[in-house]
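Here it is: the structure, laid out below.
One chain of protein is taken out of this complex; the other chains stay put.
First chain written, first letter: the chains are A, B and C, and each begins at residue 1.
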Amino acid sequence: MAANSGSLPRFLERPTSYTTGVWGWITTVDHKKIGIMYGFTAIFFFLLGGLEAVVIRSQLAFAGNEIVSPDIYNQLFTMHALTMIFLAIMPLAVTFFNLIVPLQIGARDVAFPRLNALSYWIYLSGGLLLNAGWILGGAADSGWFAYAPLTLDQYGSGGRGMDFYSLGLLVLGVSSVAGGLNFLVTIINMRAPGMTLMRMPVFTWMAFITSILLVTAMPVITIALIELALDRILGTQFFAPGAGGDPLLWQHLFWVFGHPEVYILILPAMGIVSEVLPTFSKKPLFGYPFIIFSGIFIGFMGWAVWSHHMFTVGMGPVANATFAITTMLIAVPTGVKIFNWIGTMWGGSIDFKTPMLFSIGFVFLFIIGGLSGVSHAAPPSDYQQQDTYYIVAHLHYVLFGGAIFGIFSGIYYWWPKFSGKLLNENLGVIHFALLFIGMNMSFGPMHWLGMDGMPRRIYTYGAEYGWEFWNTVSTIGSYIIALGTIVFIVNVFYTMRQERRTDLADPWDGRTLEWSIPSPVPEYNFKEIPIVNGLDSFWDTKYSTDEQGYMTPIPQGASDDNQEDEEVDIHMPGLSYFPFITGIGLSVSGFGFAIYSQFNVVGLTVAIVGILATFFGAYGWCFEPADPEDHH
Amino acid sequence: MATEHHNTEHPSSTKYVVIALILSVVTAIEVAVVYVEALAAALIPILLLLSVGKFVVVVGYYMHLKFEHKLFTILFASGLILAIYVLCALMLLFGVFI
Amino acid sequence: MTTHETAGHATTTGLDNRKVMMWAFIGSDCLFFASLVSTYLLYRGKSVVGPYPYEVFNIPYTSVSAFVLLMSSLTMVLALGAIQRGDHTRLRIWLLATSILGCIFLGGQYFEFTVFVEQGVTLQGNLFGSSFFTLTSFHGLHVTFGVVILMSFFVMSLRGRLSQEQSLNIELAGLYWHFVDIVWIVIFTVVYLIEAPNIVH
Partner (left out) sequence: MRILKIVFATMLLGLSLACTPEHLQSTFDPKGPIARDQGYLFEILFWAMAAVFVVVQTGLVYTIIRYRRKSENELPKQVHGHDKLEIAWTIAPIFVLAAVAIPTVSMIFEHDDIPTNKPKIEVIAEGYQWWWGFEYTDENINVITANELHIPTDTVINVSLKSENVIHSFWIPKLAGKMDLVPNNNNSMWFIADEPGEYYAQCAEYCGTSHANMKFKVYVHDQAGFDEWVENEQKSANASLIECTSADANCSGLAAKGAYIFANKKFSGVIRGQQVDNQMCAACHTVAGMKIRGNAGPVLTHIASRTTIASGIYDNTEENLTSWITDPKNMKPGVYMPTLNFEEGDVEALVAYLQTLR
């Protein structure tokens, strides 16, 4: 290609000079920098979603409270769910995919670095698009699963929120599918020599299964969202009851995606926990193949259980019984994982550092969430629990006690790898304690409230129902969670002001490849691509194990971690503007369509500008030379 | 790991043309079948069979899947099987088959 | 289409990243179409007002369209064979032929849509209109995108910027193009032919 590049237009040249500063971030294709951007953006949205939750809980603290109007309340609970699921937990998982997966498999980057950057820019701009309703006539307010036909204007509150919902989620879906494909190919094709599938670290395995789920489940919701957007913007009849449209079609399409989505949210956290527990127990993961296969089975079964969200829609006894049984089956692989985690700690030497506390918290809370799930896997029992606070309790034990605890565990665990600084232990323990107490106080009583007949998604309730006391307790719990989160933020800022340390290449005595390289990770990750001889092959360079399984440390030579002054010339992919342009263009076009029904001309113009920008970006991308050096 | 058995015996251009002829004939049969009143009862199975045949031939020969690394078959088949499963499950749940 | 990011790196499986990606994408795209076809089939016969599919479908006409798209698959493999042999003239001929066949198909679809609209089938009219137009235009968009890619390669080839070593580009475009073709095989059967008994008998 070098021969041809002389004739290329100027804009196609890859930038070379921006390695720092804003342009350095905008044009980066480095998986670590992209991961860091993902992380900070997702934490921002996590705080936003948390703020929404605190307002929701404040409204419900007392019977007949009037802190927010019903319409605002409905927007708050809808956006809280959307923000937490699509803008916080999923991207936080992707953060770890970006940061960790290439390091764990011994790669220099992901398979498609520019596509990776594109995923991020679509995510950021799509997140803003989803939230744009707040300042443009109301955010989405039909609940996160947006059951038709409440999503149509004649039944809704009349706000434009659902336009931002459908277009925002469509745009975010592109990001997820692109990310899923990227990590799928990366894990299949970029592993270091010797790293067979059954030598892959568990986190990478879970990232692999999650990617498969993303690639296969997102298309289904995409089509449902296209149908919804067409109904709202062009007046098609998909979900209009008067034209014969069936609201259950939306529900089925939504949950065909929605249940795999639940595993998209939880599997990465399970992967993190499966890394943290062995490290801090000084033992290998108990039953590695069983953990892997149960993960695969969970991912697979995610496709066979979706209708358990719909037991009360009148599917009939045969369908209800079938989905009840498939749902209960999920408990088997989940149980296997939990037993193996306990087996990992059994006989170990458990060090209660913050990441370990969060992982143990994960196991403890996830057991509760899993067990309460069994009670609504049984349809007759679910008839009393469906759409009550019992479900709210269950899903928060799984997604907060599960996914979020796992993610915090990962944040404390891998923070030093990318910053060369350790998050403060004392603040970390306080953070964990506040979150653990707050979480149980906030969501524990909801089990009771649900069984006491309190439906979810109500903005108010009367004092005569006897729900007030536990609602107040729950609200106090949510404030404790908020306090814990503030402690975490303080910890982050406190840590960022510390001096960078050079002795943190392997602070926890880790087992996987990412700990074999310096912290922070150099741009090229591995000076030499490692050769893998087995599971935990980095651990095997530090300890030898005799036949009985007793281990002795192998004396290490002088640390060769300090390679910073060495000149290393490793060829890395060049920077690029085009992911940024393409990603922003896509969201701009989404924004144009979202405002189309309100401002026809402006909306159409914006949409066309966005589409043109997307095509410009994509075209430039395709003809961009591989390396900036080509021009010299 | 690299177990690529790159089969050099890709079909030749003539073979592609023959395949195209077969595909055209099958399409013609498909269209013709719908005009035969005697086959009306068995129409849907016949049509499905014929179009599955076309599908397999295009994927196997034009897309070379028959001659490629099995990973590609796995990737494609997992998507396809899930797709067929979702379609059938939905039809079953909505009582289209009953 | 000149992504070199993995060029020179040995991959785990020895397969090219982009080709793995393309097959994974095709697997994923199956689910897009499955959801659309599901919608169409579940809403079949549920429209509360006409026109109904059997009133408007013209099987011979659509059969010709389907045939045209099928033939474009042939020209596509011939184009791939040409670039693999380094025969740039034939590559250009077959690329152009494939694009033209694609355009004929699209033109046919456009004409079919206008006839349908004249007969009262519209996007907003009934469930049949909504689900039919959404499904077929989604496929049509895929074809359009394919035509754009093929034309780009045609232009690149004319300007001498598509070498024999880059045959993978054509191979990937071909995979995409054939996939779009097999989707039409399915749509032609489950949307059009299945209605035929209502029209014919």
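The rule we apply is simple: contacts are C-beta pairs under 8 Å (C-beta built on N, C-alpha and C of every residue); 3 or more make two chains touch, one makes a residue touch a chain.
Only a predicted model underlies this, so the values are computations on that prediction, with no experimental measurement involved.
Taking the full assembly into account, the omitted chain touches A. Among A:Gly235, A:Gly287 or A:Gly620, only A:Gly287 touches the chain that is left out of the view.
Interface note: of A:Gly137, A:Gly194 or A:Gly466, the residue touching the hidden chain in the full complex is A:Gly466. From the options A:Ser372, A:Ser516, A:Ser576 or A:Thr614, the residue with contact to the unseen chain in the full assembly is A:Ser372.
Among A:Gly21, A:Gly314 or A:Pro555, only A:Gly314 touches the chain left out of the display.
For subunit A, the residues in touch with the chain missing from this view are 69-71, 74, 142-143, 147, 149-150, 155-158, 241-242, 244-248, 281-284, 286-290, 312-314, 316-317, 320-321, 324-325, 328-329, 331-332, 335-336, 338-340, 342-343, 345-352, 360, 363-364, 367-368, 371-372, 374-375, 377-388, 433, 436-437, 440-441, 444-445, 448, 451-461, 464-466, 469-470, 473, 543, 545, 548-553.
Assume only the chains that are shown with their structure count from here on.
Counting C-beta pairs in contact across B-C and across A-B gives the higher total for B-C. Centre to centre, using the average C-alpha position, subunit A and subunit C are separated by 33 Å. The centroid of the Cα atoms in subunit A and the matching centroid in subunit B are 37 Å apart.
Chain contacts: subunit C has residues 12-13, 15, 20, 24, 27-29, 31, 34-35, 38, 42 touching two or more partner chains. For subunit B, the set of residues touching two or more other chains reads 1, 71, 78-79, 82, 86, 90, 94. Residue ranges on subunit A touching subunit B, taken from their complex, read 188, 193, 196, 212, 215-216, 220, 246, 248-249, 252, 256, 303, 307, 315, 319. Across the complex, subunit C is touched by residues 1, 4, 109, 111-114, 177, 180-182, 184-185, 188-191, 195, 215-220, 222-224, 226-227, 230, 234-238, 242-246, 249, 253, 256, 573, 622-627 of subunit A. Looking at the complex, you find that subunit B touches subunit A at residues 1, 71, 78-79, 82, 85-86, 90, 93-94.
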